[in-house]
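Presented below is the structure to which this report refers.
Entry: chain A
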Amino acid sequence: MIEILLVLGLPLAGSVLLAAWGSRAWAAEANSSISFLTLLAALALTARVISLGPLLALHDLFFVDPFNVFLVALTAFVGFTTSVFSRVYMRVEQDRGRLSAARLRLYHSMYQMFMFTMLLALLTNNVGILWVAMEAATLATVLLVSLYRSAASIEAAWKYFILCGVGIAQALFGTILLYLAAEKVLGAGGTALLWTHLQAVRDQLEPTVLSIAFVFLLVGYGTKVGLVPLHNWLPDAHAEGPTPISAVLSGLLLNVALYAVVRNKMLVDGALGTHLAGNLMMGFGLLSVTVAALFLSRQQDVKRLFAYSSIEHMGIITFAFGMGGAVASFAGLLHMTAHSLTKSAIFFAVGHAAQKTGTQVIDRIRGLIHTSPAVGWGLMIGGIAILGVPPFGVFASEFLILTTAMRSQPWATPILLAGLGVAFAAIFGKLQAMVLGETTAQRLPHPPALFPVFVHLGLVLLLGLYIPPYLAQWYKAAARMIG
Partner candidate 1 sequence: MSNQLINLMAALLLLIAFAMLSQRRILRLIYLFAAQGFVLSMNTVIVALATKQPHLYASALITFGLKVIALPWLLHRLIDRLNVRWDVETLINIPTTMLVGILLVILSFNLALPISQLAGTITRGTLGIAMASVLLSLLMMITRRKAVPQVIGFLSLENGLFFAATSATYGMPMVVELGIALDVLVGTFIFGIFFFQIRETFDSLDIHHLEKLKDRG
Partner candidate 2 sequence: MSLGFVASQLFQTLLSVFLAPLMLGWVNQCRAWLQNRSGPGLLQPYSVLRKLFLKDAVLAHNASWLFRLTPYVVFGCMVLAVSIVPVLATDLPFSPAADVIALVGLFALARVFMALAAMDVGTAFGSLGARREMLVASLAEPALLMVFFTPALISQSTALTTIVETLAHKQLTLYPSLAFAAAAFVMLLLAENARVPVDNPATHLELTMIHEAMILEYSARHLALMEWAQALKLMTYTAIGIALFVPWGIAEAGYWAGLPLAIVALLAKLLAAGAALAVLEMVSAKMRIFRVPEFLGMAFLFAVLGMLTRILLGSAG
């Protein structure tokens, strides 16, 4: 209860605070500290949920169960590490004159606002509020994407805004249809949108309405997840925004959007009693994996490259949840975690690499391992981890997903095999060229913040080799819920 308030209140307060003083010299540290406190609160919340079980609070307005609490902890953690990274990164950007003080204030304030919306979306029990929070997250980040005010960044932000706006509007329509169905069972009023209530009566909901609702919700939230062919905002926004924002977009926003899809899928599954929702998700997942893999080989911008890789991974996770079943859902959750950690670590390393070489163009980033072995190795290991090479966590989940698919959806495995193969060749070829060989990089005025990179990679390594028992229990409980 108090933890929930803290988890939500801290970033909100931080946002207000930094809106006022975000351009001061200590703003970056304040940003990190607030994120750290949020993380502590989130951990406390997690501990509480682990010991006491699912939790309903504030007139059922907030709800914490194994599924979202792990995402809350993950979000708070990545939020914290990203703020640590952005301290150095933004300072370098400021020194190079790419940012004014006012923009920095906007950045810090919106960063906290973004965290708030993410956590709100995760914690709320109300499907409507979930939608509101998702929309607010778009609004908070759209200005961050155009932070540099360059032509490209404005264009990216505009596309991001319009596409996600339209997408989220479709999701709203889906939510309305859901409400329409729920109201008949639960009666009009606030309770009809509460997820816990909906879940309880999900088999009484009208199937026709829910199937149409799910289409809208899937297309709507799917836009934010970055499913092909709704993904077009994603590479632009990742490439043109500041790198810390790319990290949180990839690491958090996509997850939360997928969380929304999965929550709704649980309702739809219950109502329909068929595998329709799962089939749709598998279809989108496979399409995303394939198309993203094909795009990967064409990329010339390093951040775009990893943005497409995010699309690919979101495709895999969507596929896993679409397949359903305890193992696949477990794997989906694990993959979410591992992907968030790894991808944000990669963006940290990429950010520093881009600053060192003064470019995001892959062909001009060469031989990182010579000038700064730490950045080079960070990028290399991160890249290897994201490509699903053991012993990293991404592999663990891909292992489970592929083996399960071989059994339950064998037709999909050749597509996955080809997609993963092409993606591997595409990313690794570029990665190798950037990390090894002759160098083009220079020294930075500030020592790079690599602590987050290696913390993340360490955790991902841990996930690949040893999933702590409570975490495994937790995943399993969530996977059981998702079904």
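Per the selection procedure, all candidates are chains of the complex that A comes from, given by their letters.
Operating definition for what follows: a contact is a pair of C-beta atoms (placed from the backbone, for glycine too) under 8 Å apart; a residue touches a chain by one contact, two chains touch by 3 or more; residues count from 1.
The structure presented is a predicted model; accordingly, all values stated were derived computationally and were not measured.
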Report summary line: Only one candidate among 1 or 2 touches chain A in this complex, and it is number 1
**Report entry** Contact set on chain A toward candidate 1 in their complex
**Finding:** 126, 128-129, 131-132, 135-136, 139, 142-143, 146, 149-152, 154-159, 161-162, 165-166, 169-170, 172-173, 176-177, 179-180, 183-184, 188-190, 192-193, 206, 208-209, 212, 236, 239-240, 295, 297-300
